[in-house]
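Worksheet for the structure shown next.
And now, chain A:
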Amino acid sequence: MYESLLNWLIFTPCIGAVACLLLPADKARNIALGTSIITLLMTIVLALEFQIGHSGPQFVTTLQWIPAINVQYKVGLDGLSLPLIVLTSALSVLVIGAGWKIEKSPNIFMALYLLLLSGMYGVFVSLDLVLFYVFFEISLLPMYFLIGVWGGPRKEYAAIKFFLYTLAGSICLLITMLGIYNVTSSADFVAGNTWDMMALQTPAIQALFSPEGEYWNFARWAFWLTFIAFAIKIPVAPFHTWLPDAHVEAPTPISMILAGVLLKMGGYALMRITYPLFPDAASLYWECVACIAVFGILYGALCAMAQTDWKKLVAYSSVSHMGYVTLGIAVLTRTGFDGAYYQMIGHGITSAMMFFLVGVVYERAHHREINNFGGLWLAWPKYGGWSMLGFFAGMGLPGLCGFIGEVMVLLGTFQAAQRVEDPTFVYIIGSLAAFGVVLTAGYILWMFQRIYMGKTRPEYDHFEKPTGREYAIMVTLGVAALIFGIAPILVFSYTNATFNNLMSVIGLAGLTN
Partner candidate 1 sequence: MFTTLATGIKPESLDQVAPFLYLIFAGITVFSAWMIVISQNIVRMAMYLLFTLGGVAGLYFLMNAEFLAAIQLIVYAGGTLILIVFGVMLTSKNPFMRLHTYLWERFVAVGLGALLAMLTTIALVNTPIKQSASDQMVNHDIHTIGSTLLGPFLVPFEVAAVLLLVVMIGAAFMARSRA
Partner candidate 2 sequence: MTTLALFEPGLYHLVGVSIALLAAGVAVILTKRNAVGILMGVELILNAAGINFVAFNNYVWDNAMDGQMFTLFIIVLAAAEAAVALAIFLNFYNNFDTINVDQADELQG
Partner candidate 3 sequence: MLLSDPQWLPQLLADLKLVMPEVILVVTMCMVLIVPFFKKGNVVLPVFVSMFGLLMALLYTQGIHLGVMDADRTGQVFTNTLAIDPFSSFFKTMLMIFAMLIIVQWTLFGREKTHALDAPDFLCLLLGATFGMCLMASANNLIMIFIATESASIPSYALAGFRKKNRMATEGSLKYVLFGSVSSAVMIYGMSMIYGVSGSLQLSHIAGSINQMGMTPLMVVGLVGMFAGFAFKLSAVPMHFWCPDVFEGAPTEVTTFLSVASKSAAVCMLARVMQNLGTIVIDEQVLIGIALGVGALGAVTATWGNLVALHQTNLKRLLAYSSISHAGYMIMGCAVLLLVDPKLILSALLFYVLVYMFMNLGAFTIAAVFERQLGTLNISDYAGLLKKSPVLAILLIVFMLSLFGMPGLGGFMGKLFLGVGLVKAGTLGTVLLGVLLLNTLFSLWYYLRPCYFMVFATPDTQKQLPVIQPLRPALWAILAVCCIMLLWTGLLPAITSDIAQDNGRMIVSSAKRQIALESEHTSTVPKRVVFTVAQ
């Protein structure tokens, strides 16, 4: 009965987008909200029907899409995708709430947003590489227009930069896909080519990817290409420069969805494509990737510390936090993977909340200069309280959702010492990553002090108090941050079986746990 529900989940937002465009503009908000609530309900049904303890994809639909080169329309839901789908659905409702006051052509805004939603669902559920690529790119285009039309003063620059960077990444992915085609349709592989992610993990194809004897075999360069493709999306430090611009210029709801879900596409894709498909290369280059990740953590944190633009600070904190995701994946331990995944969920909640908190103030103050704020708590005590919850969750305070991910990543990193001969490198990496936590606490507390503490300012009296709609969003996110800080089992019960399977594919499960 629920078999085809996943397809409806992907395409319902598309239908909603068309409805937004065709029906009168003032109905667009209601249509979008209705659509996102419907998808949320669908997601809840999927989550309830999901068989826990089953590692493979469920609710699978397989159709021949382009038979000429054996491309399939194959979607399915497994432990890796389900929590992210739930996160997407839940955030999508809140984001529409946050964008309720958009005045400039709300119908086109909502239509593009719903199209983006389709793209995001598609990315998280597609099990065929070409299909994945198509959704990956389709999610780019609405984002370009959403930033470029509804953004801040330098919106065009930010939009084109975002587009070009991510597109460069997608092209790396495309090269890999064509390479996979080349390998799997070669003469010594009789089964014919395939783009099916599950089929590509089988030993027969793995042997083709990394033949003996050749140093730069296909798996190794494909690993780096896909890594760059997704590192741009995450973003990992050297490829991150699009992110601060995009975040600063994007309107609040778009920043929320960008930080909350779009960045997760990178981490998800690393876990879904790069690591299971090229595990040999992953274990060969793990030190290198770990170094990049730790550099990202520290660089992001230091940059955040140096910012005077509030939103830019939050944006750099995303770079730093997503560094933990990369690190957790890079160290190739079960705990690290769990931590990285949990960090994605946690960051999805906290970053959305942080951007929303910034947006609430920006809407009233029309500037984001940290040094020109102060004493906000006294002006709006209730808002101040929820802000504290949000920022401290982002900081990784124990009991809140940011903590679990970071700690597990660090534990996973130190666990990696067990499988290497000389653990010095692991200890250095681990210590530096742990130092990142200190830096995070530093910049968040310092920012918090400069904005919320101290004497209140006279101009706050002219500000409209945060409305009930805004409190509702804050409360929902804050409560989620609390719940996920206390009960990680909510996520791990879904992911456990799939991660067991993933570790056995990567071939290091026995080594570490």
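In the analysis below, a contact is a pair of C-beta atoms (placed from the backbone, for glycine too) under 8 Å apart; a residue touches a chain by one contact, two chains touch by 3 or more; residues count from 1.
Regarding candidate selection, all candidates are chains of the complex that A comes from, given by their letters.
What you see is a predicted model, and the numbers here were worked out from it, not measured in a lab.
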In-complex contact of chain A, chosen from 1, 2 or 3: 3
Residues of chain A that touch candidate 3 when the two form their complex: 64-69, 130, 133-134, 137-138, 141, 145, 148-149, 155-156, 159-160, 163-164, 167-168, 171, 174-175, 178-179, 181-182, 185
